[in-house]
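The complex is shown incomplete by one protein chain, all other protein chains being positioned as in the whole.
Going by the order they are written in, the chains are A and B; count residues from 1 in each one.
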Amino acid sequence: MSLTDDRAALDQWYTLGALRDFPVGAETPSRLLGEDLTVRRLSDGVEVRAAGRTLPVRTDYGHLWTSFGTPEHALFALPESQEPDRRWIHCGPVRVRASGLRLVENFLDLAHFPYVHTDILGSEAHPEVAKYEVEQRRDVDELWATKCEFYQPKAAAASDEGQISKYMYRVVSPFNVMLYKTPPTAPDRWDVIALFVQPLDEAVSVAHAFMLVIDETSTDAELSAFQQMIFVQDKIVLENQRPSLLPLQPGRETPTRADLSSVLYRRWLKEKQLRFGTEPRTDLQSTDLPNA
Amino acid sequence: MADWIPIALGRDVPDGVTRAVIVDGREVMIWRGEDGVAHVWEDRCPHRGMRLSLGFVRSNALNCLYHGWQYGAGANCLRIPAHPDLTVPPTIRANAYAAAETGGMVWMSADGASPAPLLPEATPVISLAIEAAPERVLAALGSSTAHPIAALPGAAGLLQLGWHRVHAAKTMLHATGTGADIAAATAQLRALRQNLEQGAAA
Partner (left out) sequence: MPKLYDYVLSGSCYKVRLLLGMLGIAHETQAVDFFPGREHKRPEFLALNPLGQLPVLEDDGLVLRDAQAILCHLANKHDTSGNWLPRDDRFGPVMLWLSFAGGELMAISGARMIAMLNYPGDLVALQAKARTALRLLDDHLADRAQAGGLWLVGPTPTIADIATFPYVALSHDAGIGHEDYPAINLWQRQVRKLPGFVGMPGVPDYF
């Protein structure tokens, strides 16, 4: 597979990983959207090259970001990264045999907590997904789901007991998503848990989980292990969804009210005419095909 | 797909168990309720595409691992846990194949247009995957892919061999026997497997 020609996918910022994973002086191979890359960390910056050309680079939020195209928007804002009492936890890259869009959609999903994160983020006795609100914020081109609530037996590494967790979800680009949830120890603040997806190929992705959390008791190893545990519990689902690519064709899957954020996300992807990581559609006339 | 295809030994899918099977490149799954009835479905939950073979059986219903959607014996969705008060519309259903159990094997048919074969009861011997094309496997058994069952008379007794095509280069055999020495028959089939796979590598 070679670099996609999907304009909507090319014109985005993608992370290649935590900056600390690119040692100064070293050359590290990477991959994005079907194309091999080389990352060179210099003492005064980073260089990302692909097929003989140099790509734009950003180093915000402890991560390395690049793009093959011309992103329409600046990299998303993350004001919590300025707060001095937050712990920055890089949970390490995990490779998943699935479309990156499936990863994002699963990240937005509350209803799987009782079955996939049993007795941690949910329990079979409390499976109901209460009504929540979704909106497309057109000024920043982000999707938000707010007023999400779910009963969680162990909401975070520092939890001793169950709680009704409050969540907000924020999709900042097709492959980058984050959530805000109430920390067990600071109910007036929001923990930030981000999932930055690096799509290697249409159906192979690397998940970079990143947290900005309020927690004075847990060790880095405990915080990272908790989030890795959650993500790898999701991995078995993600690798067993069929098709591996996200279907956008109406009627291929069956959303319910609990899937409101997924419905909005899919509509937004269609609006962007994004194809990379989506199942080829058979319901469109050839003249309707994005970028045909 | 051929009409009726044997895809497993019934013994290998006891009550409450799911099993994933690949039939001619398609992912299908078998599950058996506590009532003893075996079902063969497409290995895919209509909600978010999750493979149902990773699901779990409770009494006579199959539950998807991802969100706990529960499907009854008729493949219709009975319960969506995220919406406990919802009466699930009858249009939400898993994709069921016609299933039958005869001669110690679980059979599937894409459309169930013709009646399932009727075979005498037999003792289950073994299911085994062979990395060789069905055409070669059946030829080695003195039969052909025109028949869903091959009979293999031998020192170990009379074996009935059901088979299905996993893909072009892999076959799964489902052996049952009448009056067969099970251990000897198993050894005979493993020797056949070894010969065919060595032949494929040569």
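In this section, a residue touches a chain if its C-beta (ideal position, glycine included) is under 8 Å from a C-beta of that chain, and two chains touch if they have at least 3 such contacts.
Just so you know, these numbers come straight off a predicted model, no measurement behind them.
Note that of A:62, A:93, A:162 or A:243, the residue touching the chain absent from this view is A:93. When the whole complex is considered, the residue among A:24, A:140 or A:232 that touches the unshown chain is A:232. Residue-wise, the contact with the chain that is not shown comes from B:14, picked out of B:14, B:84, B:115 or B:142. For chain A, the residues touching the chain absent from view are 18, 21, 90-95, 97, 115-116, 118-119, 206, 219-222, 224-225, 228-233, 235-236, 239-240. Hidden from this view is one chain, which touches chain B at 8-9, 11-12, 14, 17, 19-22, 54-56, 63, 65, 125-129, 166, 172, 182-183, 186, 190.
Quick note on the criterion: only the chains that are shown with their structure count from here on.
Touching chain B in their complex are the following residues of chain A: 110-112, 114-116, 124, 127-129, 236-237, 240-243, 247, 253-258.
The part of chain B that touches chain A in the complex is made up of residues 27, 43-44, 46-51, 54, 64-68, 80-84, 86, 92.
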